[in-house]
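Quick one: structure below, then a few questions.
With one protein chain withheld, the remaining protein chains of the complex are depicted in position.
Presenting chain A:
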Amino acid sequence: MKSRALRHVPLRRAALAKSPAVPFALRSASSLSQRPNSDYVSFPGALKSAFTTSLRFEAPESYPALPTYRVVDQHGVVVDQSFQPDISDEEVVRLYRDMVFISIMDLIMFDAQRQGRLSFYMVSAGEEAVSIGSSSVLDREDVMFCQYREQGVFKERGWTAKEFMGQLFANKRDPGRGRSMPVHYGSKELNIHSISSPLATQLPQASGAAYALKMQRLQDPNVNPRVVAAYFGEGAASEGDFHAALNIAATRSCPVIFICRNNGYAISTPTLDQYRGDGIASRGIGYVFFAVREATKKAREMALQDGGKPVLIEAMTYRVSHHSTSDDSFAYRARVEVEDWKRRDNPITRLRKWMEAKGIWDEAKEKEARDSLRKEILKAFSEAEREKKPPIRAMFEDVYEELTDDLKAQMAELKDMLDKYPEEYDVAEYEGGKDSLKP
């Protein structure tokens, strides 16, 4: 409203100054917006809005809930007869193994946290298909912003157990250099921006990043068309940043796909306390690996059309796990409800049933996969635990591009403390000990 008022006033004044027939100019300007006997008026804020004489407020109840797109049912049986898998059986097996990898890593790390061997962990049980299904149809060059329950995209893009463990144990292999909490992964190689704890902040950033990709292609047509994918939970969608992100992505025509994981809970808050509308958006079943794939594939195509546009996908799931290792979810929901969801619907078993029906998977393969993945994870786990931490110096670096004078002085001051009180600090586990603090 503000920008329009400011822009229109000077324009109108300019028109008055130029035109000798002032009243005529004014009348013709007003007739532009409403012709005689017209049944609508083009308000600047709503073009072609028809008049009505019936006073009726819009209510969500007047509309049916958005349908939920699915491809196969919970027994792995294809319900959409037009559906044809667009990938090879080998590729499905690879992606299935990625999902199993994440679920096994979740179990191991959750327990490890309970034993006090790492400070924090968050599982993504029940949501493996959302991250891995969507990631598998995106281009590797597409840029991603995650919330924190998207381990699957890192796995799908090629992270190994070693890389996960490096971050989780904040050892010297951690790209984040031991600065962020566990599960706050990030990888330049995989084109996934580092995760930060504040919810929804990544969403307007995703819009901006998508605009950057669009500009870069406008300036150099040899650059491949790329999109940005941004993941978030239904709780994060209540933040102001979600509102800002979608609006700015639409007004600037940004090629961005917003993927909402609607799993029913934000920590303890059920969706009933989160919103009263019909969820977040156009939805699909987050359990159906192929539904997520199909939706993301179509979304990517649409996002790149007509110079770019944002697309929103709401993937319906259920958070079968606790929110994090700091949460006991049975304090606010019934155990039976969780068990019910686990039994009834699970993205991994659903895809497994489909694969078994197709004859590309069986019990023996399942056992072999689970054993070898478990072994790989445990091996990386014990190696990572023994690995040195990043040098203490890393705490001062990367605040600015260069160390400032203040930071150099503070680094020297810390070194003095460690020299003076060697008994008070344990520096052995940090690479280079206190010597890394030398200027």
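Keep this in mind: a residue touches a chain if its C-beta (ideal position, glycine included) is under 8 Å from a C-beta of that chain, and two chains touch if they have at least 3 such contacts; residues count from 1.
FYI, contacts and distances are computed from a predicted model.
Asks: Since a chain is absent, check the UniProt entry for it and pick the matching name: "Trafficking protein particle complex subunit BET3", "Protein AE7-like 2", "Translin" or "3-methyl-2-oxobutanoate dehydrogenase (2-methylpropanoyl-transferring)".
Replies: "3-methyl-2-oxobutanoate dehydrogenase (2-methylpropanoyl-transferring)"
Asks: Which of A:P67, A:G116, A:P221 or A:G240 touches the chain that is not shown?
Replies: Counting the whole complex, the residue in contact with the absent chain is A:G240.
Asks: Based on the whole complex, identify which of A:A212, A:I267, A:L304 or A:A369 touches the chain you can't see.
Replies: Candidates A:A212, A:I267, A:L304 or A:A369; residue touching the omitted chain: A:A212.
Asks: Taking the entire complex into account, which one of A:I248, A:M302, A:A369 or A:L418 touches the absent chain?
Replies: The one listed residue touching the chain not shown is A:I248.
Asks: Quick one: which of A:V72, A:V183 or A:L203 touches the chain that's been left out?
Replies: A:L203
Asks: Tell me, which residues in chain A touch the chain that this view leaves out?
Replies: Residues of chain A in contact with the hidden chain: 1-3, 5-7, 10, 143, 174-177, 179-180, 184, 186-188, 193-194, 196-198, 201, 203-213, 215-216, 218-219, 228, 240-241, 243-245, 247-248, 251-252, 394, 398-401, 404-406.
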